[in-house]
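Only one protein chain is missing from this complex, and each of the others stays in its spot.
Moving on to chain A:
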């Protein structure tokens, strides 16, 4: 692979930075723990303890509200599919989780940004039925991630429809403007991802590979923006990477030719080994896209967690001077994430192309 040196250098750089940072971090933590013991008695009840893991998870997870700045946030629509029917209302009704909302069919409560059915105000519901109902409740809300995804899609459509229009208008001429910026990337996907991995049939899979590549890349980049229109962690959400990986799984297996299936169900081993081979091969089918799902999710989430942890240090130490250390690290991580954003889009697309390539490969014995 032509890009192995990038991967290698990235790993080295990352481990170096983390190594340096962690040594520094452990010393500080010891110091703070020591201090805390002394000050615990002095703490007042009103002062709420800062819990970094809670804050970080809250930022990484999906939400029914979109926090803009200060105390301003946009309430997003809640759509619930219950056993009695569809229920739609604004997330405003929960008042940031402080109030229950009595809907058409049940009463709902926001617990850790998740909608639950509660028994309150309705004596007919027992605790057991509530538990059973909660299992049936399907939350189809337009959450922060969904809105963020739609915005990224509109952006993608604007970019590529205008590029496409430019190709129509400037037929046969050299590219210009946005078109000339996008063309090398499209050519990169074609010449360095699709062609070497899929072979001469690459053209059929170009739309999928391009869509996956640009969808992941642009959402990775939007995810890096800490405020509106960023702020969502779309590609670091397992549901999104699951869908992308699932699409890869479907495409690969739908296009698999007889050699692919022969390799799985009738490999060149003694027949008595087949019962062992089948489960192994079936696991292989699932594990490839599963690795795709985990890789993208983990890379993006890890980046966000590191950045948020570094920022949290300021609040953990309750000192603005910590920013002298953490801000340069955050800047460094952001720059690294910029690279990771493109790299993960590239790797996801590359592996998808590779899997398709192995599924449609023709063997000439």
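What we mean here is this: a contact is a pair of C-beta atoms (placed from the backbone, for glycine too) under 8 Å apart; a residue touches a chain by one contact, two chains touch by 3 or more; residues count from 1.
Criterion: contacts and distances are computed from a predicted model.
Not shown: a single chain whose UniProt protein name, out of "Insulinase family protein", "ABC transporter permease", "Protein GlxC" or "ATP synthase subunit b", is "ATP synthase subunit b". Residue in contact with the omitted chain (choice from A:55, A:186, A:316 or A:342): A:186.
Across A:66, A:89 or A:215, the residue that sits in touch with the chain not pictured is A:215. Only one of the listed residues, A:70, A:85 or A:172, touches the absent chain: A:172.
Contact with the undisplayed chain is limited, among A:160, A:259, A:278 or A:332, to A:160.
Within the complete assembly, A:142 is the residue of A:74, A:102, A:119 or A:142 that touches the hidden chain.
Contact between chain A and the absent chain runs through residues 57, 60-62, 79, 112, 138-143, 145-146, 149-150, 153, 156-157, 160-161, 163-164, 167-168, 171-172, 183, 186-187, 190, 203, 206-208, 210-211, 215, 237-240, 242-244, 247, 297, 301.
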